[in-house]
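To start, the structure under review is shown below, and the notes come after it.
Just one protein chain is left out here, and the rest sit where they should.
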Amino acid sequence: MQKTRYAAAAVAAVAAVAALTLSACGGGETPESGSGGEGGGESLRIGIKFDQPGLGYDEGGSYSGFDVDVAKYVAGELGVTEENIEFVEAPSANRENLLSNNQVDMIFATYSITDTRKETVDFAGPYFVAGQDLLVPTDSDIAGPEDLEGKNLCSVTGSTSAQKIKDQYPGVQLVEQPGYAECVTAMGGGQIDAVTTDDIILAGLAAQEANAGKFKVVGNTFSEENYGVGLPKGSDRCEDINAAITKMIDDGAWEEAITRNTEGADYTFNAELNPPTPAPCA
Amino acid sequence: MSAQQVLFDAPGPRARRNILIGNIVGVLVVLGILAWVVSALAGKGQLAASMWTPFLESRTWEFFILPGLGNTLKAAGIAIVTSVAFGLIFGIGRLSHVAPIRWVAGVVVEFLRAVPVLLMMIFFWLALGSSGAVKPQDAPLIAVVLALTLYNGSVIAELVRSGVYGLPKGQREAGMAIGLTRNQSLRSIEVPQALIAMLPALISQFVVILKDSALGFIITYPELLQYTRRLGVGEGNVIPSLFVAAAIFIAINFALSTLATRLSVLLSFRTKGRRPAAKEAIAMDAAST
Partner (left out) sequence: MENYLSLFETYNVPEAFWVNIQLSFWAAIWALIIGTVLALFRISPIPSLQWFGAAYVNIFRNTPLTIILAFGFLGLFSVMQINLAGELDVSLFRIAIVGLSLYHAAFVCEAIRSGVNTVPIGQAEAARAIGLSFLPAARLIILPQAFRGAIAPLGNVLIALIKNSTVAAAGSVATEASGLMKTMIEFRSDLVIPIFLTFALGFVILVIPIGLLTTWASRKLAVAR
C-alpha cells in the first residue's frame, strides 16, 4: 500500500505544480507601474528594437543604433542618466500593447506616426523622416521600383510596403522572410535583386561590418514615414521630449548620430524632409 | 525480426569481398557528399575563420547562446510538466466508466492531436496579445507553452490510455477482488504501472516538446533559434549560427533519445505484461516537427 500512496502523491504533486504554473501564467492582469513616478532620481523604461542593426540592436549587454542614441539623448534631457535607462524589446506587433499596459514609458522603435495608431497611443516627434526605399547590390543598376519588373524582391512576412510594390508592378517576384537579415543573406548570394523597407533600416543593414561595401541604398524614397516617440495615451512628457529633440538637432548631435550609425553604407538621408520639426503635442 | 544478421549468411570469401567493396564504395559516397557540402560552403566563404571566431568569444555565449538556450529550456520545461498533467487528466478521462466524460475527453484529445502546433501557437499569441489579459511581452512564452501543452498533453493522454490497455486484465481484476472501485483501481494500480511502461515513449515526447519549442521563433519568442539568428544578423554569419543552434538541439535531443532507448531495454524486463500494442505506433508521433 505504501507504494500506491506514493504514486498517488506523485500524481497529485505533478497536478499541483501544473496548477501553480498555470495560475502563474494567468496572473498578468495587474500591470506594473512603469517608472518610479515623476519625482527625482528617475528611471525610464524605453522600448527599442533588439534586432535592427543601425537603429536598435542588442550588442550583448549594450545597445546601439540611431533610435538608441536619440533615446539616450532625450532621456538625458529629461534628467535620467544612462544607467537608469532600462531598454525593453518592443517588436512591431507589441508596441501599442506595451504602451497601453504601461510596460514601457516610451518607445523609440522605427515607430511611424499614423492616424490609426494615434487613436490608442500618443506621439512626440517626429525625430526622423524615413521613406520606403530599396537596398541593392553595389553594382546593380536598379534605380527605383519601376526597374523591379521581373526582378526578385525580398521583404519581411506580412509587410504592406512590399505588397504595395507587388500590386503596382505585377512582374515583381516577392519573397517573404521572417527578418531582413535573411533577405540580405539571400541578396549576398545573388538570389535576390532588391530588399525593400524604410531607407534608414536599409542603411543600418548595409552599414554592418559583414556587409560593408556590398550593398547601396538607392536613395529614391517613395513614401514618407514620420518616426515618432510612442507614449502612453495622456502622457505629460510630450512637450519635454519635443524640446529635447529640437535641442539634439540644433547642437549637431542628431546628425552625428545618423552618420555614426550608417557609416559604410554610402547613405545620405533625405535632406528635404530632415531634420524634421517636431509636431505640436495634442 | 530483430536479429538482422539472419538477413544474410555468415559471409564466405566472395561475400566478404563484396561487402568490403560495398563498404569502400559506401565510405567513398559518404565522403563525397561531405566533401561536396564542405567545398560548396567554403566556395561561398562560409568556412572562413571570421565566420566562426565569434563562437570563441565569451560575449557570444553569455549574451546570445546561453540566454536563448535558457529560454528554450524554460518553455520546454514548463510545457513538459503541464503536458504530463494534461495527459494524465485526459488519459484517465478517456478510461472513465462514465460515458460522457469518456466522450468529451476523446473528442478533445482527437481534435487537439489533429491541429498543427504552429496554428495553435499563432492563435494564442495573437489572441492573448490583443486581449490584454497578459503582459504583451509574456504573450509569446504563454502561447508557446499552451500550444505545446495542448498537443503533447493529448499525445500523452493516448500513451496513458494505451499503457493501461496494455496491462494484463488480471491487474484490474485483482484490484476489484480486494474491494477497490474501478476508479481506485485505475488510479492506484493501473495508471502507475502504465506510467512506467510508457516512460520511454514519454521521453521521446519530451524530445518533440523541445524541438517544437523552436516554433516559438515564428511568434517572436526569444528562444535559442531567435537569439542565434540575431547573433547571425550582427556578425554576418547566419549560416554558422544556424549550425551551432542545430548542434545544440541535436546534442540535447540525442541524449534524451538515448536515455529513452536505454530505458525501454531496461523496462522490457520489468513489465512482464502483454506488450502495449499501440506503444510503437504512438512513439511514431515523434515525427511532429
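Note that the chains take the letters A and B in the order they are written out, and that residue 1 is the start of every chain.
Throughout what follows, a contact is a pair of C-beta atoms (placed from the backbone, for glycine too) under 8 Å apart; a residue touches a chain by one contact, two chains touch by 3 or more.
Computed from a predicted model, the values in this text were never measured in an experiment.
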Touch criterion as defined above, residue of B:196, B:218 or B:263 at the omitted chain | B:218
Quick one: which of A:84, A:120 or A:152 touches the chain that's been left out?
-> A:152
Considering the whole complex rather than only what is displayed, give the residues of subunit B touching the chain that is not shown.
-> 1-4, 6-9, 11, 15, 19, 22-24, 26-27, 30, 40-41, 44, 46, 110-111, 114-120, 122-123, 126-127, 130, 207, 211-215, 217-218, 225, 238-239, 242, 245-246, 249-250, 253-254, 257, 280-282, 284-289
If the missing chain were put back, which residues of subunit A would it touch?
-> 152, 157-158, 173, 175-178, 182, 185-186, 188-192
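Convention: only the chains that are shown with their structure count from here on.
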Rounded Å distance between subunit A and subunit B, as computed from the means of their C-alpha atoms = 35
Within their complex, subunit A touches subunit B through residues 3-4, 7-8, 11, 14-15, 17-19, 21-22, 25-26, 28-29, 31, 50-51, 53, 57-61, 88-89, 91, 93-94, 97-98, 100-101, 103, 178-179, 181-182, 185, 189, 208-211
Where on subunit B does subunit A make contact in their complex?
-> 44, 59-60, 62-64, 78, 81-82, 84-86, 88-89, 129-130, 132-139, 142, 145, 187-189, 191-192, 195, 217-218, 220, 222, 229-230, 232-239
